[in-house]
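Worksheet: one structure, shown below.
Removed: one protein chain of the complex. Kept in place: all other protein chains.
Just so it is clear, A and B label the chains in written order, and each chain counts residues from 1 on its own.
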Amino acid sequence: MSNLVILPIIIPLIAGIIAVFLNKKVVITRGLTKIFIIANLAIVSYMTWIVFNSGSIILETGSWVAPYGIILVADPLSIVLVLTTNIVAAACAFYAPYSLSLKKEQHYFYAFYFFLISGVSGAFLTGDLFNLFVFFEVLLMASYALIVLGGDKVQLRESIKYVLINLFSSILFVTVVAFLYGVVGTVNMAQIAERVQEVEQKGVLTAIGILLFFVFGTKAALFPLYYWMPKSYIVPNPVISALFGALLTKVGIYSILRVFTLIFIHEINLTHEMFIWIAGLSMVFGIIGALSTNNIKLIVAYNVIPAIGFIIMGIGIFNQDAISGSVYYLIHDMIIKSALFLIVGVIAYVAGTSDLRKMSGLMHHYPLLGWLLFVSAFVLAGIPPFSGFIGKLLLLKGALTDEKIAIVIIALLTSLLILYSIMKIFIRGFWGEKNTTMELGKRSMKGFIGPIVFLLTFSVVLGIGAEYIYPSIDTISAYLLDPEQYIDSVLKE
Amino acid sequence: MIFAVLIPLLFACFVPIISKIKHKVHTGFFVFVIPFMIFLYFIRFVGTGFSPIRDTYNWIPSLGINFDFYLDGLSLLFVLLISGIGTLVVLYSVYYLDTSERLGQFYVYLLMFMTAMLGVVLSDNVFVLYVFWELTSISSFLLIGYWHFNERSRYGALKSMLITIFGGLSMFAGFILLTVITGTTSIQGMIEQKDIILDSTYLPLALGFILLGAFTKSAQFPFHIWLPDAMEAPTPVSAYLHSATMVKAGLFLVARFSPVFSGYEWFFIVVSSFGIVTLCWGSYMAVRQTDLKAILAFSTISQLGMIMAMLGFGTKVAVFAAVFHILNHATFKGSLFMVAGIIDHETGTRDIRKLGGLISFMPITATLALLGTFSMAGVPLPFLNGFYSKELFFESTLNLNEGMNGVTNFLVQIVPYLAVFGSIFTFVYSVYFFFGVFTGKKNLDKLPKKPHEAPVGMLLSPIVLVLGVITIGLFPNLVNGSFLAHAAQSVNHAFEYKNIQFWHGFTTPLLMSLIVVGIGVILYLTRTKWDAVYRLLPGNWSFNKVYNVILQTIDTYSNKVTNAYMNGSVRTYMAIILGTTFIVTLVFLLVTDGVTINYDNLADITILEISVVLIITIAALGTIFSNNKLAAILILGVVGYGVAILFVIYRAPDLALTQLVIETVTVALFLLCFYHLPQLRKRTESIRTKSINASVAIGFGALMSLIAISAHSSNWFDTISDYFLETALSIGGGTNVVNVILVDMRGLDTLFEITVLGIAALAIYSLIKLKKNEEAD
């Protein structure tokens, strides 16, 4: 028993409620936001240290013992993801005041921001399938609020699709939880895993698992469920896009990772084989989308899809290297995707447009921004020595160990095209003659650069300092491949 | 050794500071020291008694990725080339680049490249090699795009990056494959386990992946297309990266791995045939070029092909000739690039059609060019190093081992002829390069600048290189035993030292050389008569077009494909999402034999239940088909109340109560914003769309029902709700179990569901409020 596990969920909740009361006093809210998020980051770092040194922390909320009450589990996977979430969130907290208009800040941006973090952390930490649904609702509702913040026509047009499709998947989610409860009589994930194992996932269980996969796949923006994603991610303010890109789809993919390494692991030849196909298709169609546009924000948004493809590929291959690769890639992508959204946000701001065809020669005025974009392009494409490289190495090694050649080739070509899609921004937007039609050099980048550099530092450290991080990731994948550990730690009594 | 590799990169960090005073002291003078020191550091290893040195620094040991430096003969050859030519190139660049240029950036890129290249040739760890390999691509990209305001620079930079990184990624896959097969990340370790690799079923794949990396980097046909466009880089860069060092990384890779693969016949077939084709195509195309640097670029392609072919042959003579030619090519091609740079710098053009008769203005440059081009052409003179390696090349083509495979034997037959063919054209363009520029008509009025001899500093570097050409030509054994023999031995372990001689008597290779010179002279003199042949081949097609078409296709098709399915209609999206979910889940349900229908343990169905369900169904359908929005809202309410009645029937008063109130509030809300709701319109979709949508909806509903029934029919376990019933009062302190569950057992759910409601309220408030504000502005 330790109430520590609840802290990353309720600290943002408290902060969010405070932000509701202080909505007009923006200066105070900004300050408090930074204080709260840093405090939260510190607590989560401490928890991470505990989890890796003395094992998972488990909380049986309301003193109701597992499997009857709601269990929160800070195991190596979830705590690492919560940590990454808070890193990204911290960067966004410092970026937000420069990027948002005062009105948006006053209309509860900070409250929604904290509710979003609370929901995301909860989704990572819960050990209860129904509670996962609840946290999904929290983060989705916060995201609905954030996506329409400002109320532009284009925002409303895209967000209606976003809301409708996500609402549908939520309904499906709760229905599937009911089905599963009907069969195994419990919603505690450890107990579900135990019982599914007992009957060897027979009968209707695999079909239920697949439905659950589609629920999470819709949230994760997998092929062909991602329609809601690209355009809805670019309509809100960049800082919101960054939060979405880093957190929302990743919660979906985390859920797939959790459920398909813990519960539905007895028909791997069917389920996980399909994941590899979906991975390939997500990569191909995602990158095609990224290449199809001249809108720099949309380029980045489409790039979310192939990244998800890489992660699901590792889950599909399902050996230790591949799972390590998926986890590494997941963490890497959370950070770099938010950094990229922040970067293109600044580019669009200083250039006054997000249309690549109208830009050129930004390098003359904003060299630093150019280099940040340049580095991020390589980070994203998995070019060494940055973070994407280690993840890709592990994924490909896992794939080749299991003789999955086709997906390796697709993955490599996709990497190349990812690089191309981002370098297009660099070459066309930053290189070239000064563009006289744009009023360049007038808008200052003050305040924007710090958070981006902060995030990119992590990308570099995750790559160059892999020796300090990889062993932990390896622990996580070993842990994921041995579901007994999770089951025992939750249901030990 | 790690220090030697990393010092350029470390120094690069200080370059931006140094470049602040570039107007007083040219930044190049500071940078010059770095490669020179590295050269001095490594030159001491040269000697007959040399044996390989290993030096390891941990990086990511848990993944087997370490800075594992291995200096053997082959690496030493490359290290000296990189640092030696690097020194000269930096010196040359001091005079070539004006201080008004962005010198800081230039030297940062150049130093970055130096580290990368040293890393490539010294790494024994495949992944570290890959890291440095990509770094060479990146720095090359930046250097080609140095003058990025030129459209052509941007084009060339992108092209080189896409092609070389494509190859790099492929090579990466090959490395992983080798690691998976052998369990080691060390190249020497792989060589020791070559039997395992040769037995593996992955052998062709691994070879293919790695060769793709080597061929793209070393500009082998048909991946050569990036190299001519890379000539947009400043000339020192072309001399350094795109002739002497980076493009040879591919050769290095093949040489490095030949101990592993040489026992495999397809290694010979693929590498030799790519090499020999590249040789012929490159030299054939070089003759047609009009830009001096383009001639040199195609010439480089062809020479790289020649070396590649020799590495493919893999015989003792061939391997020796290959390493020998790597050295020779660096000397004469480096000097020729610098000469081209001087001509460009002093006359303002590189177009050979405008140039002519420069020998009287630039006698020193002309001398340098003469020696360089003749060495490249392989003219049989005892002071030209190019002749020696060219003759060894001919010799090697004559002594190829017959193999088991028909393709091998075919290759063995035709290689000597192709070698002569390629060399004839090499002769032609070399001669053309010299005579076209330095002799013939002077047309000074066409030149942008009045030509004069270059400053001494600029001439210094090419002079040193040409001195190298002559020295090696006169005393070939000076570099032989102490240096080249070691390099050859690291490629072919069976290699033994032999003296190089100018005169062998009348042998077939000499005859071949004479044929080359003879036909070459004739072709050069008559070249205006036969150049119509280029209209036939390549005529209108080229791999450049292929590249351009691929990029264009990517652009247009990605746009078409994406717009085709991302049509913005949420109806389409939902149809696809539901349809996919339906089909896949159905397949899984059937494949895993998931349908279970079990009638036991069911209560009787009463008339009341049936009628309520009927009402709900009719009301739901009514909502869909209603054309009046008020009616639709009210009928929707009926659905809700119907569900509430069902709750009553199943004795769930709490749920019924909640459902009733919620339904009431919802309907009231709907009525409140009644005027804002859009008018319901008659749907205008075609029957086909309608029927697709209908069947997706019905199918999905049926599937969900089927799964629901199956789930209900397979309740194999006790549910946790029994525990709730037992403990609600004793632990929870309440007799209303539903309430105890809500506020106590699953209080966390309630807390956050309430939060969800709160967020929703705030969201609606801020949406409406903010929109009003915007409108007011």
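FYI, a contact is a pair of C-beta atoms (placed from the backbone, for glycine too) under 8 Å apart; a residue touches a chain by one contact, two chains touch by 3 or more.
Everything that follows uses one rule, which is that contacts and distances are computed from a predicted model.
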item	value
Chain not present in the shown complex, as UniProt names it (candidates "Carbohydrate ABC transporter membrane protein 1 (CUT1 family)", "ABC-2 type transport system ATP-binding protein", "Multicomponent Na+:H+ antiporter subunit B" or "ABC transmembrane type-1 domain-containing protein")	"Multicomponent Na+:H+ antiporter subunit B"
Candidate in contact with the missing chain, chosen from A:Gly62, A:Pro224, A:Gly352 or A:Gly465	A:Gly62
Selected from B:Leu40, B:Ile597, B:Ile624 or B:Ala668 as touching the chain missing from the view	B:Ala668
Where the unshown chain meets subunit B, residue by residue	653-654, 657-658, 661-662, 664-665, 668-669, 671-673, 675-676, 732-736, 738-740, 742-744, 747-748, 750-751, 754-755, 757-758, 760-762, 764-765, 768-769, 772
Subunit A residues that touch the omitted chain in the full complex	1, 3, 6, 10, 13-14, 17, 20-21, 59-63
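Going forward, only the chains that are shown with their structure count from here on.
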item	value
For subunit A paired with subunit B, centre-to-centre distance based on mean C-alpha positions, whole Å	26
List of subunit A residues in touch with subunit B within their complex	13, 20, 61-62, 64, 67-70, 103-104, 107-108, 111-112, 115, 118-119, 122, 130-131, 134-135, 137-138, 141-142, 144-145, 148-152, 160-161, 164-165, 168, 172, 175, 179-188, 191, 195, 199, 202-208, 210-211, 214, 218, 224-225, 227-228, 230-231, 267, 270-271, 274, 285, 288-289, 291-293, 361, 363, 378, 383-385, 389-390, 393-394, 396-397, 400-401, 405, 408-409, 412-413, 415-417, 419-420, 423, 427-428, 431-433, 466-467, 470-471, 474
Subunit A-touching residues of subunit B, taken from the complex the two chains share	58-63, 65, 127, 130-131, 134-135, 138, 145, 148-149, 151, 154, 157-158, 161-162, 165-166, 169-170, 172-173, 176-177, 179-180, 205, 554-555, 557-559, 561-563, 565-566, 568, 570, 573-574, 576-577, 580-581, 584-585, 588-589, 591-596, 704, 707-708, 710-712, 714-721, 723-724, 727, 731, 744-749, 752-753, 755-756, 759-760, 762-763, 766-771, 773-774
